[in-house]
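Structure below; questions to follow.
Every protein chain except one is present and positioned as in the full complex.
Right after this comes subunit A.
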Amino acid sequence: MTRIETTFAALKKKQETALIPFLTAGDPDITTTAKLIRTLAENGADLIELGVPFSDPMADGPTIQAASERALAAGTTVEKVLQLVAEVRTDCQVPLVLMGYYNPVFRYGVERFATAAAAAGVDGLLLVDLPPEEAGEISGVLKKAGIAMITLLAPTTPPERMQRLAAAAEGYLYYVSMTGVTGTQKITPDDIRAAVENIQGMTEVPVGVGFGITTAEDAKAVGEFADGVVVGSALVKIIADNAGSDQLLPRVATFITELKQGLLA
């Protein structure tokens, strides 16, 4: 079993929902990101989505756009993100999914990327602007390298398409809880429930929900039915507000602990 599968299987046994924080690698700098990953893992994160910064993050709202800009200004590259993963892997086994846009990976070279990412200890890859229709040139090499290609589903995805994508999913499915960019709108958990339960009936893999979950309350409400809850912009904002302060790690730890409280059985 892969790290992602083992993690979800263990949670299922305990009837817990996975807590999946997102943070941008290199914001405010790579060394701090390594500390943040460990802090998240030690305080309740079950899987971590690590953003690979891109100059043109079209699916992101202002909070994550700004994080990308800071990370790039700090000199973050694909190579450095992979080194970071390798370094964290020496003592931390939390599943890590790289999340971002296709161009930096394409430019790095898809085969070279798959090999290097697997060697570093990356478990999954989620490329926001690479729908299954275009993923042919990378899905094969990722599979060979043992890296799961995470698929997104949206409220606008029609039923037939949803069925097809859900049946072919690897790792976990990521349901985008609203039509919009990251971190800009409030969600209504009741609307999401029906969609998520519908998807759960179509797939073997767990279903995570993200975009717009900002508080422990939201997380708890969505955790009632989802297999995983992704919290991005709210965490990135805490990191931005506390960067450079000795309060950064304690504040992040508190936030994650609170979120996880609502997801326990």
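Keep in mind that, in the parts below, a contact is a pair of C-beta atoms (placed from the backbone, for glycine too) under 8 Å apart; a residue touches a chain by one contact, two chains touch by 3 or more; residues count from 1.
Please note the rule applied: contacts and distances are computed from a predicted model.
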I want to check something: the complex is missing a chain, and I'd like its UniProt protein name from "Probable chemoreceptor glutamine deamidase CheD", "ABC-type polar-amino-acid transporter", "Tryptophan synthase beta chain" or "Putative DNA modification/repair radical SAM protein". "Tryptophan synthase beta chain"
Sole contact to the chain not displayed, among A:Ala67, A:Leu84 or A:Val105: A:Val105
Considering the whole complex, which of A:Leu50, A:Val128, A:Ala169 or A:Val229 touches the chain not shown? A:Val128
Selected from A:Ile4, A:Val181, A:Val196 or A:Ala226 as touching the chain missing from the view: A:Val181
To test your reading of the contact rule: which positions on subunit A touch the chain that is missing from view? 54-62, 65, 69, 72, 77-79, 101-108, 128-131, 133-134, 151-158, 161, 176, 179-181, 184-185
